[in-house]
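Only a single protein chain was left out; the remaining protein chains are all shown in position.
Letters A and B mark the chains in the order given here, with residues in each chain numbered from 1 onward.
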Amino acid sequence: MIKFKGVLGRRALLSGIATAAMLVMGGAALAQDISGELAILQWQGGVDAEMWAKLEADFVAQHPGVTVRELAITAQGDARGGIRTAILGGEKVDLIINTWPAFRKELADAGILRGLDDNWTALGLDTTLSQSWRDLGISDGVSYGVPYTYGDRSGIWYKTSQLKDAGVEVPKTWEEFIAAIKTLKAAGYDTPIPMPAKYWAHGEWFETLLLRTGGVEAAAKLAAHEIPWTDEVVKTALRKYAELLNAGCCGTPEQMFAGDWDMSADQIFKAGTGNFLLVGMWVNARAKGEYGLTEGVDYSLFQFPSLGLGHDDTSSVDAKELLATSNGANPDAADAFLTYIVSPEATKILADYGYASPSSNADTSLLGPVQQQATAAVAASKVQFVLGDLLPGDLVDEYRVQLQKFLQDPSDANIDAVTAAIEAKAAESY
Amino acid sequence: MIGRVPNWIVWVVGVIACIWVIPIIGIVVTSVRPPADVTLGWWRLDNIRFTLDAWMRVWDEYPLANAFWTTLWITLIGTSATMLLTPAAAYAFHFLKFPFRRTILVIIINAFVLPVQVVVIPLFQLWRDTGLIDNILAVLIPYVGLSFAWSIFLVKNFMEDFPKELIEAARIDGCGPLATFWFVVLPNSLAAVFAVGILQFLWCWNSLLLPMLYLRTNIPLPVLLTRVSGTYDLNWDLRSVAAIVTTIVPLIVFLVFQRQFAAGSQTRTGAKE
Partner (left out) sequence: MSISAADAAARSSQESSPVGGGRRKPIAVRRRRLGEVPAAWLLIIPVLILFAITVIYPLVETIRLSFFDIKGLGKPKFIGTGNYIKLFTDPAFRNTLWTTLMFTLGTTTITVSLGWFLAMLCSFAPQRTLVFRVMIFAAFGISEAVSGYMWISMLRPDQAGLLNSVIGLFSPGFAHPWLGDPNTALWMIIVAASWSGVGLPLMLCFAAVQGIPRTVLEAAYMDGAKPFAIMRFIMVPLSMPGVRVAIFINLLGALRAFDIIYVLTGGGPVRSTETVGYFMYRESMTQFKLGYGAAATVILLVAVMVVSIPAIIQRTAGAK
C-alpha cells in the first residue's frame, strides 16, 4: 500500500478534534436521527442489482426511519449515457454508484458532488479505509469517492491442470513467462494467451506492463497527461508487450480481434486451446457458474510476472465507489449509508456475492481461496486504477484503437507511430 | 383457393424459412440447456441435458405479469393512435390541396433520420417540466409522434395507385373530403393500415430507450428483462428467455394482422379494373 503521505495539517487536525468532540456528544444520536427518503442511483443489473437490493434492505433494517428509493437506470452497454441523461434531466439523488474515475471528475466539475474531506473522520472512514484507498477516490485534490469493492486487474487466470500436464511451473519472472508460453505452444496450445482485443481487454496487458516499467507515478502522470504518450516509459511497456506477441502468444491479429474476454475464457476453460487470461475478478463467477469449476483447485490466478525494472510491487485495480451528491435532499442519510457500506454487515453481504471490500471491517476469510490470494496481492502492492477508466472518453477510444493497430504490427517503427497517434489525440482531449 | 400453384414455390419458401429460423432455434435451445453445455455453441451435442431453470428464474424473480400488462396497454394505445391518425394525414397529403403541403410532408418524412438518442434529452427535460415523468404519456407521445415519418410515407405510397375515378365518383355523389376519406379511401387502404399496425406494434412493444429513461414504477417487459444480465454476468440463458417472452406477442399480432391483409383485399375487389 502507499505509505501514509505527509504530515497532518493543523486544519485537518483541528477539524479532526472538532468532529471527534461532536461524535462524543452526538454520535450515538446521529445514527438514530436520520429519517426520510434516501435516493440511490443504481445502474447495475443481474446479481449486482440483487446485491444492492439486499444492501438497501439491510440498511433500512438498521435505520427504520429511512426508506430507500433506488433510481434504477437500466443500461445497455455503457451506463454513463443513462446516468447523464437522468442528471441533465434534473433527477436528484443522494448517492451515485460509480466505477469510472474520469466520470467522477466529470460529475465533480459539474458541481454535483459533495466533497467528503470534512466528514471523512466523522463518518469513521479514516479508520475503515486506508489512505491509499482514499487516494483512489480523490479528484482534483478533493475526496469524493468511498470505494466499497475492488478487484485485482494484474492477476493472470489459468487452468491448473493445463500447466501441470505441460510441466510448467507458475511463472514468477517475465523470462519464465515467455518460456512458459513457448513450452505451452510446443505442447499443442495454439494461443497460450487468447487475446480479447475486440473492445478493450487487450489494454490490460499494456496497463500492467506500464505499471511495472514506470510505476504508479508514471501511470498516474500519463493518465493526467503530465507526460506524453511518446514517453520512453510507454514505448518500453509496448516493447515488452511486443516480446509477448513475438513469442507467438496470441495467434493472428484477426483471431485477437474476434472476441471479448468471455470468449477467451471459453477458450481456456472450456475448449482447452489457450492458457492465460489477464482481466478482472469477474472471471471467478463465470468459472464457477458457467464452467462448473472449483475455485483454487481447477483454476487459479497468479500475479503478473516480475519485470525486474524496479516496479514489480505494483498492481492495477478497479473499484466501485459511492459518491455523495451536493444536491441530494437527504445528506444525513447519505452519510449514514457511507458509514454503513464499509461496516462489517455490508462487507459480509458483499463477500457473499464474491466481492472483496477495501474496508478494514471486511473479513477476507469469507472470500474464496483465489479471491483471498488476489486481495493479499493487492494489499502488498502499490495500486493504480485501471488506466482505461482514467482517460477522457474520446482519448480512451483512440487509445484502444491504436493498441489494436499495435497488435497488427508490434514493430518498433509502429510503436512510434501508435504512440504518436495517441499523443495527437491526447493533445486535444485535455 | 387458386388451383395449380406449383409446389416448388412452397418448397423454396419453406427451405429459406428453415435456414432463416436457425438463429431463433439457437435462442430457444439456449434457453432450455444448462449454460455450461452450450458455452461453445448451442448446437453442440456432446452433452445433452435440458432444464427449465432459466425459465423458472425469470418467472420467479421478475414481475412479468405486471410488466406484460403495462407493455400491452402502452403498445395498444400507441398502435391504435398511429393506425387512426396516419391514414387521415396520408389522405390529406395525397388527395387534398392545402398551403405548405409539400413543405410539411418533406419535413415529416425526413424526420425519420433523427435518431432517438437525439430526441431523448430534450424530451426528458420537457417531461420533467410538465410532470410527465413516470406517466405513460411520456412514452406514448413520442411513440406516436415519431412513427409518423415512416407510417405516413408508407400509407401515402400505398395510396398512390388508388383509382382516382373512385374519388371523383364519391365527389359527384356529394361526399365531402372527410366523408370520402372515411367511406371510400380508408376501407380500401386497410392493407397499408394493417402493415403500419404490425410495424408500430412491434416497435412500441420492443422499445427500450424511451421507457428505460421515462418510466419508473410500471416498466415494460424489454426494460425489465434488460436487467437480467449484469455488467459481467452475461446470463445468456436468461436473456434468451427474455427474447422469447418479448417476441411471442408481436408474432401473434403479426399472424392476426396477416389475415387482415386478405380481408383488405376482398373489400378492394371492386376497386381495380
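Here is the rule we go by: contacts are C-beta pairs under 8 Å (C-beta built on N, C-alpha and C of every residue); 3 or more make two chains touch, one makes a residue touch a chain.
Just so it is clear, the model here is predicted, and its values are computed rather than measured.
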{"item": "Omitted-chain contact residue, chosen from B:Ile24, B:Leu52 or B:Ala169", "value": "B:Ile24"}
{"item": "Listed residues B:Tyr62, B:Phe194 or B:Tyr232, member touching the removed chain", "value": "B:Phe194"}
{"item": "Touching residues (missing chain, whole complex) on chain B", "value": "1-6, 9-10, 12-14, 16-18, 20-24, 26-27, 30, 40-44, 73, 77, 80-81, 84-86, 88-89, 91-99, 101-102, 104-115, 117-119, 121-123, 126, 135-137, 140-142, 144-146, 148-150, 152-154, 157-158, 160-161, 164, 174-179, 181-183, 191-192, 194-195, 198-199, 202, 206, 208, 217-218, 222, 236, 239-240, 242-243, 246-247, 250-251, 254-255, 258, 261-262, 264-266, 268-269, 271-273"}
{"item": "Absent chain, residues of chain A that touch it", "value": "76-78, 80-81, 84, 87-88, 103, 106-107, 109-110, 112, 197-199, 252-259, 263, 267, 271, 273, 392-394, 397, 401, 404-405, 408"}
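The rule is simple: only the chains that are shown with their structure count from here on.
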{"item": "Residues of chain A that touch chain B when the two form their complex", "value": "44-49, 71-76, 81-82, 85-86, 88-90, 262, 266, 270-271, 280, 282, 285-286, 289-292"}
{"item": "Chain B - residues contacting chain A, complex", "value": "35-36, 39-40, 117, 120-121, 124-125, 127-128, 133, 208, 212-213, 216, 219, 223, 226-235"}
